[in-house]
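The other protein chains are all here in position, but one chain of the complex has been omitted.
Order of writing sets the labels: A, B and C. Residues in every chain begin at 1.
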Amino acid sequence: MPTGSPLLLRKMQLLTTIRYGWTRRCCPGIRMASSQSSSNRVGFIGLGNMGSHMARNLLKKGQSVMIYDVYPEAMAALEGQGAVAARSLTEIADSCSKIITMLPSSPHCTQVYTGDGGLLKSDIKEGTLLIDCSTIDPATSKEISASAVKRGATFCDAPVSGGVMGARDAALTFMVGCDSPEDFDAIRTLLSLMGKNVVHCGSVGMGEAAKICNNMLMAIGMVATAETFNLGIRLGLDAKVLAGVINTSSGRCWSSEVYNPVPGIKEGTPACNNYDGGFAINLMAKDLGLAVNAANATSTPTAFGSLAHQLYKMLMSTGYGSKDFSAIYHYLQERPQQQPLSKKA
Amino acid sequence: MPTGSPLLLRKMQLLTTIRYGWTRRCCPGIRMASSQSSSNRVGFIGLGNMGSHMARNLLKKGQSVMIYDVYPEAMAALEGQGAVAARSLTEIADSCSKIITMLPSSPHCTQVYTGDGGLLKSDIKEGTLLIDCSTIDPATSKEISASAVKRGATFCDAPVSGGVMGARDAALTFMVGCDSPEDFDAIRTLLSLMGKNVVHCGSVGMGEAAKICNNMLMAIGMVATAETFNLGIRLGLDAKVLAGVINTSSGRCWSSEVYNPVPGIKEGTPACNNYDGGFAINLMAKDLGLAVNAANATSTPTAFGSLAHQLYKMLMSTGYGSKDFSAIYHYLQERPQQQPLSKKA
Amino acid sequence: MPTGSPLLLRKMQLLTTIRYGWTRRCCPGIRMASSQSSSNRVGFIGLGNMGSHMARNLLKKGQSVMIYDVYPEAMAALEGQGAVAARSLTEIADSCSKIITMLPSSPHCTQVYTGDGGLLKSDIKEGTLLIDCSTIDPATSKEISASAVKRGATFCDAPVSGGVMGARDAALTFMVGCDSPEDFDAIRTLLSLMGKNVVHCGSVGMGEAAKICNNMLMAIGMVATAETFNLGIRLGLDAKVLAGVINTSSGRCWSSEVYNPVPGIKEGTPACNNYDGGFAINLMAKDLGLAVNAANATSTPTAFGSLAHQLYKMLMSTGYGSKDFSAIYHYLQERPQQQPLSKKA
Partner (left out) sequence: MPTGSPLLLRKMQLLTTIRYGWTRRCCPGIRMASSQSSSNRVGFIGLGNMGSHMARNLLKKGQSVMIYDVYPEAMAALEGQGAVAARSLTEIADSCSKIITMLPSSPHCTQVYTGDGGLLKSDIKEGTLLIDCSTIDPATSKEISASAVKRGATFCDAPVSGGVMGARDAALTFMVGCDSPEDFDAIRTLLSLMGKNVVHCGSVGMGEAAKICNNMLMAIGMVATAETFNLGIRLGLDAKVLAGVINTSSGRCWSSEVYNPVPGIKEGTPACNNYDGGFAINLMAKDLGLAVNAANATSTPTAFGSLAHQLYKMLMSTGYGSKDFSAIYHYLQERPQQQPLSKKA
């Protein structure tokens, strides 16, 4: 059941008590779902920046969707678009044959699935398909799956890439870990309503494993690109010339080609927008934390992934947490007389 | 309940099922404890390399000791010296007013204290004093303590330094985290029978925090000393001359003065004994894992502690796991033509 | 005049004395060049693995080439193909209006250009074009250029990428640092006979700067790819599935796509050939040394480039020096019972 660091866990539990408190706080004007169950209903739990777009896309594609979030206002918006608000996780478990979760962290998932009042403590129907799109520890996915199997349900992990834009435009990529090909077909059909690519990465947990591996490599690539361009520029190179050389040679990577951290190299990147938008350093540090945990659990040496994690924690300590992760370039090159990054207006 | 990495946890749970299986395996010839409770009895759980010496010292100092370990043979030896073997954790909870645990990892502690059949699931007496001498995650200590408080018991963490020698010679140092001065007096009295120093480090969890901080700094100091001596020797310095300069100057640390990793510098060290004995790299990697987890949970940048962890994981991958942690020196200086470290005979 | 580390320098000077000793050792059967100068002759100095192919391509394209190397046998082969062997650097300086050098390190270049008996201590003709294709410190390039300017000659740095295959097939990429566009046209014309791309990177030194930046990023990308795949595989992922995910996502880089370090992922890579062939770790460590030196000289923080350097030095210490730099994967994943990499037959 456990995951991540215990200190974090307790903070999260506190948070969960607030966000997912099993007594739904009263919210006038929100229509409650009737308790009748509907086997075609899709349950959707977790209506944050990503989840609200994803649920909306299900509604647009004609799905009957029952939603749940501890923040009533998060539900209110989607109700106006046809979603039915549940009063509790139990109601979702009662009413839906397919349930999607999109939650912030491993402890949240543990709580929502196997905690007191959680989905797998409810009268979940045999054969229910549980799809978790959160980015969490692969070991937690495996533990939830084992609990689901005991209840006759099927669980898969299906973390996404593509960000808030991809969620909005139904253009996400899903990395799926599930244990049987039959399950995968049903999963693909449903997830395709919210994304463009659905990749079967292996058994349960392997979707998360693929995602944290990719993000770890992306993080290292970004720090390395920032370091390299900082060095090149201090040696006298024009940044665009350097990008030209690297991107047609063996140094190229996604961060040098597509998401270059030097302002002015690649239009439309956060680097050209004061490092706002994009993928926040706080979130990158969280994903690197998952990678480092997984590396520790398997005694895998990850000197670079770990150092990237440390650097991003340093950036958090010095106030860069909400900036895009390419702001490592700004951090490295900043000089005494330089202005710090301005706050987002 | 949670701690450490989930993957590890599951491995540990498996192990725990074996070592601490609640159905004590039959073992002819071992005298079972009568079920009568004795309020002066000290319970001792976990009779490994450290624990067996510690329990023996309690017996030597005249304590009435009830012991428990999943390996009957571990108990057999101590029974011959006057200890009473318990059939279960429940029996310990029933019979003892003070209980000491010395276990290999956080998941073991969670299982022994709050797992099914664990001490805090038993009819533990109000006012029981629970002292955990294991080296585990400070957050786990806090969680166990919270469970203990609900049952009217008192829990403190009291990890040790001094190694197997210190355990044997009743010369350990205990770093204690407990929430009240009154508790500390009783704790000190008991722990003094097994050690020389009992330091109050703060509230529950702070004993563990102090220990993992100390060990992280020790690990970095060792790697740094190994690196520095390797460099000095390659530059042409005599290792003893270099030790003389460093140990009277600002570079000195415990690893350069007391536990020098270069063979021949300091008599009696593992470095002078083919890196056998001492503190195994596997254990050091485990302690660094605790430090890194705690750093992640608090978003603390620990670039050096983390890099030390990575290096020790590399050493484990290349077969050095059971050697003393000073073998990092051998690892760094080894050359193609060199023989690898021989196995312990 | 200076460059690199002094210790290295002295080793190199020794080597230089052997390879470029100004008294050409007698070698029966080698036809010596007549002392008549020919303004269209191209001088080529340094006939190692790369240089011999490059000079041969000049001959094939109809150039008149005068060659020099301290090893007579290196010259003998090319003489059979029409090259004229020089007796000394001075003879090259006397006879050629364009001179190309392809040498192993900064100190060699310093010696060949500005050392006793070097090109710029000879009666070099005004207007001579000096093109150095070695991979050296950008600051050394600038120093040689300054000396060349004093003698009325033009110097440019033009390090290559493409390896021995690229040299053989006249498919190299040249990264050129030169101070004027007119010079660049002449340079491009000549270099095009030996390669496919000739990129003007900026003023003198910027060719070297671009190359060491690219190689630093490539090295980090390789270590990061090795680490990531090692982690993914230990977590249970199939390596090909992981490559599929990463190479269509934000983790992709040259090392994951083109030069994957995991055996069996990408045909034709050194990873599929026992890590033989390719770019040797010794050479990668040398290039990273240049990058780290340049970073130190400009006070640029390069935590990742520097850590990559350290790791490759560790690999050298443990006997991997002549293996391809992707062997970092093998190093990270190797386990006690595993066989070390076999020597190249």
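The working rule: contacts are C-beta pairs under 8 Å (C-beta built on N, C-alpha and C of every residue); 3 or more make two chains touch, one makes a residue touch a chain.
Model, not experiment: these values are computed from the prediction.
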By the document's definition of touch, the residue of B:A55, B:I246 or B:I265 touching the omitted chain is B:I246
Check each of B:L47, B:M194, B:A210 or B:I265 against the chain that is not shown and name the one that touches it.
B:A210
Checked against the full complex, the residue among B:V223, B:I265, B:I281 or B:A327 that touches the missing chain is B:V223
With respect to the chain omitted from the figure, which of B:Y259, B:Y275 or B:Y320 is a touching residue?
B:Y259
Taking the full complex into account, what residues of subunit A touch the chain not shown?
307, 314, 317-319, 321, 332-336
Considering the entire assembly, which residues of subunit C contact the chain that has been omitted?
1-10, 106-107, 137-140, 142-143, 285, 289, 292-303, 306-307, 309-311, 313-314, 316-317
Contact footprint on subunit B, counting only the chain that is left out:
138, 161, 173, 175, 197, 199, 201-203, 205-206, 209-210, 213-218, 220-221, 223-225, 227-232, 234-238, 241-242, 244-246, 248-256, 258-259, 291, 294-295, 298, 300-305, 307-308, 311, 332
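What we mean here is this: only the chains that are shown with their structure count from here on.
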Do subunit B and subunit C face each other with the same patch, meaning over half of the contact numbers show up on both, or with different patches?
same
If you fit subunit A onto subunit B using only Cα atoms, how far does it have to rotate, to the nearest 5°?
180
Report, in whole Å, the distance between the mean C-alpha point of subunit A and the mean C-alpha point of subunit B.
37
Subunit B to subunit C: how many Å between their CA centres?
52
Which subunit A residues touch at least two other chains?
138, 294-295, 298, 300-303, 307, 311
